[in-house]
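Apart from one protein chain that is not included, each protein chain of the complex appears where it belongs.
Going by the order they are written in, the chains are A and B; count residues from 1 in each one.
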Amino acid sequence: MNADQRRRVAVLGLTAPAYLWLVLTIFLPLSAMLYFSFLTEAPFGGRQPVATLAHYRSILTKDLYLDLTWRSLRMGMDVTIACILLGYPAALALARHVKGRWREAMFLLIVLPFWSNALVRTFSWTMTLRGDGLVDRAIHWVVPGMPSLDILFSYPAVVVGLVHAYLPYMILTCYVSLQAIDESLIEAARVLGAPGRTVFRRIVLPLSLPGLLAGTVLIFVPVIGSFMEPRILGGVAGSAMLGTVIEEQFTRIFNWPFGAALSFTLLAIVLLILGLAAPFLRRTLRTA
Amino acid sequence: MKASTKVPGLLSLSLRLYLGLVLFFLYLPIAVMMIMAFNRSSLYLLPIEFDTVWFEALADNWRLIDAGVNSVALAIVNTVVATALGTAAALAMARYRFRGRTLLQLLLFPPITIPWLIIGTSMLVMFFWIGIGRGFHAMLLGHVALSLPYVIVVVGARLKSFGTGLEEAAATLGATPWQAFRRVSVPVMAPGVVAAALFAFAVSFDQFVISYFLAPPGVSTLPVEIYSSIRKGFTPEINAISTIIILVSMALMLAISRFYRFGGER
Partner (left out) sequence: MVVVVVVVGAYFYLQPGKPTELHILNWQGYGTDEAWAVQIFEEKSGVKVIHDNFNSEQEMLTKLRTSPGVYDVVLINSAFTEQAVAEGVLQPIDSTKIANFADLSAELRDSTRFNIDGKLYGVAWVWGVTSFAYNTEALTAAPASIQVLWDPAYVGRIGWRDDAVESVQLAAIATGQDMNNPADIEAVRQKLHALKGQIKTFWSSEDEWNKFMGAKDFDVATYWSGSAARSKKAFSLPVDFVVPEEGAIGWFDGLSIAKDAPNAEAAHQFIDFMVSPEFYVRWDTDVGAPASSNGKANAQLPEDAMNRAVLGDPAVVARLQWMAPMSDEQRAQYQELWDETKAYFAQ
């Protein structure tokens, strides 16, 4: 075997299982859904569906769906930005300013909340954020004159709940990247007289960018389709999102075609945003 | 760790303090969850009346305990399979340019973009059409598919931050590809792989829709029980079992961390 053949075998061996798995469980089923999204109704129970573009047309032309999409995108951006602002410094602290056993312990402590059920966590937030709830009472017990903390059933409550759910993603991906930075690089920069800020801007930040981006994708993408946290924590303010509407199309009314069309529009928007951002990101990475 | 001693002490101290605040935020609802497990009111009403009645009820609730055991079993199998497949794919994507690379990258987006409800529904329909049906095998197929993107993205980020320099150096120094992989790539990837495995476990352990659609009647997982209890009554029993799970996994991970450094060696 020459080097080229060996390379090909290696690639095939490493990627084939993942390919096959994803094709069988994601690609095939979703192709069926994509097909449904161009039908008037789902082909079950003797229904005779006809091909149509009506679902996509209605999504692209009705104000309602544009409004919902915009609200969901804004929610995705708010949550992602909050996660970056909160998570990156935490990852930096963990990777570069905590040592030995402490670091192991902290690392585990950040992962663990993740292993509790999302619904249970969200539900705990309803008790935490409500006026006269557990935290409100604790605050008033310590500082009697404080105004009441009552943000349950509002947009800020949704953001708090989602940031809590996704923050560990950001901390972990950033940590994994930050921790990979070669210490000698930083050492060298310092020896050459670079101030701390420059070291961060020119070495630490660019080298940890892959982790930051991975975290951004893993947060932004699922958040715009989320429906559980908005519904439970947001009340009236959170019940009109793209995710909640998609869910209703499947569970409340038997309108799989329209629900599928909404989902694929969502997927297209995500890919479009990432596609537009990619050249910019690549440039940032290269100049670094 | 020489460098950290040179960082201005104040910055370092405030960053560590900040880390403590972040942990406080992460554990606030967990603490509330645990406290409510000891509150008598089934409607979670305040003030708290201390009682262990929910733990006692849990001891007799075999439906919930069985579901918990099923969840752990499924999550472990899922973690092993997804981490193995995902790490292999991430390695190939980071180290080789090949045709179909972009396709694989694109295939990773649907599982995290399209709401799980729709993926679950389409899996149910497709598995019915092609004869896979419902059962443990079907659940595993679904769970691994949803975990793969997380594994590939996390391991990929780790590999990207490292670059290929070390492996090339090893090759230049005469190491065979296998030696280079074993001695250089594996240690380099390790923290990323561990983080990815933790993700994979979390994804499966919290996965509701897939299990709900693909589990055979009579078999259930913890998330299915929890979500279904929205209808029947979300009682502090669920807080009790969640509390036990958190405490047990905390103890387990701390025990393992005595033998293995999760955070990486450097």
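Some points to look at:
FYI, a residue touches a chain if its C-beta (ideal position, glycine included) is under 8 Å from a C-beta of that chain, and two chains touch if they have at least 3 such contacts.
Owing to the predicted nature of the structure, the values given are computational and were not obtained by experimental measurement.
Interface note for the absent chain: among B:Leu23, B:Ala57 or B:Ala84, the touching residue is B:Ala84. Only one of A:Ala51, A:Val143, A:Val236 or A:Leu276 touches the absent chain when the whole complex is considered: A:Val236. For the chain left out of this panel, the touching residue among B:Tyr44, B:Trp116 or B:Phe199 is B:Tyr44.
Summarising the interface, subunit B meets the missing chain with residues 41-45, 70, 73-74, 76-77, 80-81, 84, 121, 124-125, 128, 134-137, 139-140, 216-219, 228-234. Those residues of subunit A that touch the chain absent from the view are 41, 44-46, 64, 67-68, 71, 130, 153, 231, 235-240, 245, 248-255, 258.
In this section, only the chains that are shown with their structure count from here on.
Rounded to whole angstrom units, the spacing between the C-alpha centres of subunit A and subunit B is 14. For subunit B in complex with subunit A, the residues that touch the partner chain are 1-4, 6-8, 11-12, 15-16, 18-19, 22-23, 25-30, 32-33, 35-36, 44, 46, 85-86, 88-89, 91-93, 96, 98, 100, 104, 106-115, 117-119, 121-123, 125-127, 129-130, 141-142, 144-145, 148, 150, 152-154, 156-158, 160-162, 177, 188, 191-192, 195, 198-199, 201-202, 205-206, 208, 222-223, 226-227, 230, 234, 238-239, 242, 245-246, 249-250, 253-254, 257, 261-264, 266.
The part of subunit A that touches subunit B in the complex is made up of residues 6-8, 10-11, 13-15, 17-19, 21-30, 32-33, 86-87, 89-90, 92-94, 96-99, 103-121, 123-125, 127-128, 132-135, 137, 164, 167-169, 171-173, 175-181, 183, 186-187, 190, 196, 207-208, 210-211, 213-214, 217-218, 221-222, 225, 227, 243, 246-247, 250-251, 256, 259-260, 263-264, 266-267, 270-271, 274.
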